[in-house]
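Of the protein chains in this complex, one is absent; all others appear in place.
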Amino acid sequence: GPKQGGDAQGGGGAPKKGGTLTVLNRAPQKQFDPARLYTSGGGNIPSLVYRTLTTRHRANGAEGTKVVPDLATSTGTPSDDAKVWTYKLKDGLKYEDGSPITAADIKYGVERSFAPELSGGAPYLRDWLIGGDTYQGPYKEKKGLDSIETPDAKTIVFHLKKSEGDFPYFATSTQFAPVPKAKDTGAKYAEHPVSSGPYKLVKNTGDGEQMLLERNPGWSEETDKERHAYPDRIEVKSGLSSAVINQRLSTGSGADAAAVTTDTNLGPAELAQVTGDKKLADRVGTGHFGQTDYLAFNPKAKPFDNPKVREAISYAVNRTSVVNAAGGSSLAEPATTFLPDQKSFGFTPYDHFPAGATGNPAKAKELLKEAGYGDGLEITLTHSTAQNFETSPEVATAVQAALKEAGIKVKLEGLEDNDYDEKIHSVDKQPDLFLAHWGGDWPSGGPFLAPIFDGRQIVKDGANFNTARLDDPKVNDEIDAINKITDHDAAAARWGALDKSIGQQALTVPLFHPVYKRLYGKDVKNVVISNWTGVLDISQVAVK
Amino acid sequence: MTSEPLVAVDGLTVAFPTAGDGAVRAVDGLSFALAPGGALGIVGESGSGKSTAAFALLGLHHGTGARVTGSVRIAGHDVQAAEDAELRRLRGPVAAMVFQDPLSSLDPYQAVGDQIAEVYRTHRRDASRRAARARAVEVLDRVGIADAARRARSRPHEFSGGMRQRALIAMALALQPRLLVADEPTTALDVTVQAQILGLLRELRDETGMGLILVTHDLGVAAGSVDELLVMKDGRAVEQGPVRTVLDAPREQYTRELLSAVPRVNVRRAPLRAPEADGAVLLESTGLRREFGRGKHALTAVDDVSLTVRAGETVGVVGESGSGKTTLGRMLVRLLEPTGGELRYLGRDIGGLKERELRGFRSELQMVFQDPVSSLNPRRSIGESIADPLRALGKLNDNQITSRVRELLERVGLDAGAYHRYPHEFSGGQRQRVGIARALAPEPKLIVCDEPVSALDVTTQAQVVALLGELQRDLGLALVFIAHDLAVVRQVSDRLVVMRGGRIVEEGPADSVYEQPRHPYTQGLLAAVPLLEPAKAPA
Amino acid sequence: MTGYFLRRALGAVVVVLVLSAVVYATFYIAPGDPARLACGPRCNPEQIRQVREQLQLNDPVYVQYWHFLQGIVAGHDYSTGTGVLHCDAPCFGLSYQNNQQVTDLIIQRLPATASLATGAMAVWLLLGTGTGLLSALRRGGATERVLTWLTLAGTATPVFISGLGLLMLFCAYLEWLPFPSYVPLTDDPEQWAWNMLLPWAALGLLESAKYARLTRSSMLETLAEDHIRTFRAYGIAERSLIGRHALRGALAPVIALSAADFGSMFGNAMLTEMMFGLPGIGQLLVTSTQTIDLPVVVAVVMVTGTAVVIANIAADVLYAVADRRVALR
Partner (left out) sequence: MTNTLTLPEPEAEAAPAPASGARQVRRRLLARKSALAAAAVLGLLVLLALGAPLLAALEGQDPNAYHDTLVDSARGGVPFGGFGGISAEHWLGVEPGTGRDLFVRLLYGARISLTVALGATLVQVVVGVAVGLGAALGNRFTDSLLSHVTDVMVAMPLLVFAIALVAVVPADFPRPVLLVVAIGLLAWGGMARLVRAQTLSLKKLDFVSAARLTGGSSWRIARRELLPSLAAPVITYAAILLPTNIVLEASMSFLGVGVKPPTPSWGQMLSTATTWFRADPLYVLLPALMLFVTTLAFTVLGDGVRAALDPREASRLRVGRSRRTSRTSGAGGAQ
């Protein structure tokens, strides 16, 4: 159904400038180079320092899934069937040292993300830009990428290999942040990045564990409609355990009263405690991120080559216990579609193999019998040992318990997280049945469906996400067709339809969509949690 | 001054609870008295309750679980009834104690002077730190520690055994106690040092007029140092009286036995049989050497020792503590590898053989160890220990082994039924017998006896010496008999070797060495031996 | 003496080298490709190849290890793309994750771990040794029993439970203490101490039972020694008997073992560091293990191994200094 998400506003009264905001995080900001940050991860603290061509609309809920201009005057002007994208920079854009931001700096920023020294980042630049697949970055190939043109200091033009209607969304990633070539120190740039955003990095110790951000005098509010920058200083303390973060936020003593977290959810135990306490419950924001947790099959392997077996498992799954294992109904919503239930993704409801709330073992058994497994079936389910409430042992055991009802004996294979990650994304070593999750790099059906179902994206010796090895020309053609559409809503509808039709093949069993519950300090105001990332947006928070 | 005696003990009984039923009465109805300034010797065999009685004088059994009855009065204090505080006031200023083992009786972490000063200040609250320290130096000087002011700052491990014993006496002296209780103050020392300490005690008594209770198992030591003598057996007083009376005209049979068991250095050994001077050479060492440690810290424990042991003879080895006797003995049976020189057994050089190569004739060279406590495995029955060498030989079956062990036990004067008993159930003398039985078991050709009797009281000592002699006669064993007690050695040896600083200083037929010592060191040793009968000087 | 230290130092070098080689080999065969991890979540084969080359992961393992050792002795130069990065000896290489110098990473994190280990040692010495002394001197008392149970419970409770429990109690419920957040000693000693209090308690508690037992036995043993009897026979009060004569001997093995444990805290206090968000060595070790950041893992293990080895030498020396009867060999 429709989402109301992100309704929290924080403490009463209008937000004012000043004060210090504390960010309590789990993972240290190990990467801070704009070239190395991955799109969806690049939106939090880095977004305070790096401005990009376009950016997320900083608004609650579904409104926040919109893309809006940032350094550019518009979200981009497409031409040639969305193969060419042109941007004009706003006036009066400056770095922290007062020097002007130019289109060449943005080009340079994009180019350096190709350097192997600065590995990381999303694959789209390589896949989309003409010449991107062989380019080795400006350190080795000084002359740069021809497919990015800067006819003047304020104009930048991108030439793509194929139509990409979603380019404006992609242009929100930090690779599109300007880097002045003269100040580039290569691998060491992250130690002293040149800020284009409202804050500059003052201190960074312990490998991104403790950071201090202060106002950037070069930034002007007039050129930036999205970031508010209320606090004078932002202090980041990470390397904390999630239990401690949530406990600190709920206690809120001292500086913790003006604290938020950008990477930590309320866990089930904490949720149980928070919901019992009205005062605390008021300080919880809800966020949705376009993500689906699912069971992935290898339909080329026995017994999953038989669609009936896959369907039987779809029927047998007990989504209530799976949701409980994932933290309960406040932290996970049962899913029957592969696409997240958000409009921007083109969500189109369907439930091809209705299992009801608690599974339909009878129907599953029936299908198994038809498939020739009337005497029972023994399969192995691979999962990660990381305690993440998604691909973790708890969820796996919930699936195991449900399939047992249908006469399927499930052997669990828990892999250490790295091992798990490498195996499930390797064409050769991929397990036949495993827990997987997939989140959108931006809120659109394209980055959600294409990597999973586009037959041309089966990656032989890199990270493969098309784990069903689906290579259906009809699907591939439809993906190409939708990519040409630059009207987001129109594209969304077609993505939804595509999802529904692929769903009939039971290549995956969607299990649930996670929901984020974010606790924040008692002095925190103007809390914005968009459905783009589901993360509390620190550029909006005020502590006065 | 009252006419009250300094010490009045009446019906003292001390019982230790045991695991089994009831308790051990270590002291049983003991009564005696000591006038101020008097000196009483308490003698008796090991385990007769001497130390237990001495401890009771200072109330040291308080709070240990031992049950003490009877009355003990020291200078008018009722020790039995005294509170802790009163006891503390008594200990030191009124009655001070000097313990047996000077090695362990001092705090290893503190300077000797500080320890004495601390004791002094505990009882002289008005004394300043400086005064206490001065007093410590004074008493250390008094007991004959050279350069006392400097040595007061040394820690115990920097002192020699004799110096430590002096320091303990100095500690007692610092408080000028009216009574000094000395529990075997010289057993751990050489004869020469022992003579000095006994002389010192005599001097102090003359000087300060303190009373002395001297606990010892050595009648010779008591003879020269006390006025009165108390002979104990099984916790009871057997005989009591002026020292000369008791020694010269003992009334009790037990006292007579005790006296006759005391080895006399000035008496020749009764020849066991016709001396066969030309027995075959069994073991021969030439220029044997042993070093410990490396580099700067190297210490040569045995240096250039050449020695011949013939079949069937006994070679006595004497020398002061640390002279290398044990080291030599261990090398002879190849428990230690020599660092230099040659060691021949039946003509074969065994000095450098590996453990594996030695196994073949291990059983032919045996040793009886100095310390009866550590030489038996406390966790195995003595029968098993004795049977071990037989098992290793692998010639006999289990039944034969058992009967052989029983035979051996009887041979050394133990009950054959003792097979299944554990070492702690035996007295020191009995344990030493077990050690001998174990050494005999594989029918060796040579036994090195390392101070086999020094831990024993005179009666047991005499028994063990007699046993060894008997065995030698019957079995034709060769013995190397190590001891620091010259009198004991004289009883058993055909030939004598005197060691000092790792070297042999004198060697020869036993009688000639004892009667005409050539080396001044040997002469000094012989002169220092305490004698039961002061009238007779060594011939 | 110098000979002794030389010999021990040589042994230490051997131990640390073997340790590093074992770690290198183990992590080399452990699943997970560092190049892929460094490359990012969605890398294509070409990118992975480039990164692998960049990280010099194509060489055989022994060559990589040799280069690593070379760096420690002679330093190493790395390309940053725009210039050259001098990594002076001892250079443990660059982190695969973000090209930080491993040596810097470790140096930044040593103070927190050292603080943790020091304070925890104080806790186990106070609590453990105190309990041990109490139970040696006053067997069967109520205080002794409670303390003994407390230390045993501490040993039987994983630090992620006891740590969180302490946080909940003192920071959330009673609000007596702020939630710990590491403040360097050099910045503000008072804040440093306040913030370290709970981590110290949690880690110290874990070790206390061992020390309680060690102290108790050691004390009983010392009290049975002859020299104690000497002073008792001279009317010295029980209290100074213990304080002046028994304590030192009894504590010698305790201090020595503490020194050894202090060393092992560098590599083994990771859960405490994670629980309290201390930017320490152990935490670095865990995160780098998870990302198979080989230079960091090996370097940290070498540093913690060195700490252990040095601590062991210190323990032996301390023991010999405290107890002169023991000779160093």
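To keep things simple, chains are lettered A, B and C as they appear, and every chain counts its residues starting from 1.
Simple rule for what comes next: a residue touches a chain if its C-beta (ideal position, glycine included) is under 8 Å from a C-beta of that chain, and two chains touch if they have at least 3 such contacts.
Keep in mind that this is a model prediction, so the values were computed, not measured.
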| item | value |
| --- | --- |
| Chains shown that the absent chain touches, full complex | A, B, C |
| Which of C:Leu137, C:Met168 or C:Ala237 contacts the chain that the document leaves out | C:Met168 |
| Sole residue of C:Ser79, C:Thr157 or C:Gln191 that reaches the chain not shown, by the stated touch rule | C:Thr157 |
| Of B:Ala8, B:Ala23, B:Ala416 or B:Val505, the residue in touch with the unshown chain | B:Ala23 |
| Sole residue of A:Gly131, A:Gly267, A:Gly439 or A:Gly455 that reaches the chain not shown, by the stated touch rule | A:Gly267 |
| Chain not shown, touching residues in chain B | 16-21, 23-24, 65, 330, 333, 335, 355, 358-360, 362-363, 365-367, 369-371, 373-381, 384-385, 388-389, 391-393, 420-425, 435, 438-439, 442 |
| Contact footprint on chain C, counting only the chain that is left out | 8, 11, 14-16, 18-19, 22-23, 26-27, 29-32, 149, 152-153, 155-161, 164-165, 168, 206, 209-210, 213-214, 216-218, 220-221, 253, 256-257, 260, 264, 267-268, 270-271, 282, 285-286, 289, 297, 300-301, 304-305, 308-309, 312-313, 315-316, 319, 329 |
| For chain A, residues in touch with the removed chain | 243, 266-273, 275-276, 318, 320-321, 323-325, 327-331, 358, 384-387, 393-394, 396-398, 400-402, 412-419 |
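Rule of thumb we're sticking to: only the chains that are shown with their structure count from here on.
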| item | value |
| --- | --- |
| Cα-centroid distance, chain B relative to chain C, in whole angstrom | 50 |
| Euclidean distance of C-alpha centroids - chain A vs chain C, Å | 38 |
| Distance from chain B to chain A - Cα centre to Cα centre, in angstrom | 86 |
| Multi-chain contact residues (two or more partners), chain A | none |
| Interface residues, chain A side, partner chain C - complex | 28, 30-31, 33, 36, 38, 112, 115-123, 126-127, 133-134, 136-137, 139, 184-188, 190, 205-207, 209-210, 237-241, 243-244, 247-248, 250-251, 253-254, 256, 415-419, 421-423, 451, 459-463, 465 |
| Chain C-facing residues of chain B, complex | 58, 60, 87-93, 96-97, 99, 101, 104-110, 115, 118-119, 122-123, 155, 157, 168, 171, 175, 295 |
| Footprint of chain B on chain C - complex, ascending | 3, 225-227, 229-237, 240, 244-245, 248-249, 322-325 |
